[in-house]
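The chains shown are only part of the set, and none of them has been moved.
Per-chain numbering from 1; labels A and B assigned in written order.
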């Protein structure tokens, strides 16, 4: 768990959904969510948008650590694909992302969403573009 | 606007995010969102997870209308790809989905997310599986 004081997500949407940055390091990141009723769809299963949000975050943040002082850079998602493999309706979910290839402007990353039971819920792969112009927070 | 009384989304996550079903018919659906600060990311732009949620809903619901009495069926997303084309940080967004091909068990759909200015924010294409076993609501 290397999300120490001072290394915050600072991401309104993730915070609003109750998604936590559990760890982030060079080329990897993990997010967690305790599934609550508000995260479900009409069938009472995890809504696909929550799955997408977790996997997008895990892929994206995996490329943000500069490998030195732990300051997170900025990037935007260019393209993301999600495979919805198993249903889940409760418990703690972990989205584990890793960088496949890191370039100067673009990076490739993939992520898995895993249930507390160890069951694979979904997988994703995406492309991200480093961004230098952003709101300084 | 054909989301009359009685035809509700009944979708906790979409309701939690403030996403509204603006219309749904055979092979098409439209969702709307008025972007609020809680929908943004670290850079102050629409968070990619909200984009994915809107496009997933627009694609998915486009295949749910039975073409007769307006009762919506059930389906789960199998696979979804999103291209993040332009940034947006405020205003009303419309996610417009349409079915590309409807089969007995699977259907293909695509969707566009459009800003109030008419600018294209994101596109998606996905595969969905009809589901007969579900929580009756």
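A few remarks follow.
As a working rule, a contact is a pair of C-beta atoms (placed from the backbone, for glycine too) under 8 Å apart; a residue touches a chain by one contact, two chains touch by 3 or more.
Every value quoted in this text rests on a predicted model; they were computed, and no experiment measured them.
Of the identical chains making up the complex, 2 are displayed, while the complete assembly in this file numbers 4 copies.
The definition used in the following text is that only the chains that are shown with their structure count from here on.
Chain centres here are Cα means. That of chain A falls 21 Å from that of chain B.
On the chain A side of its complex with chain B, the touching residues are 9-14, 16-17, 37-45, 47-50, 52-54, 56-57, 60, 74, 76-84, 87, 131, 134-135, 137.
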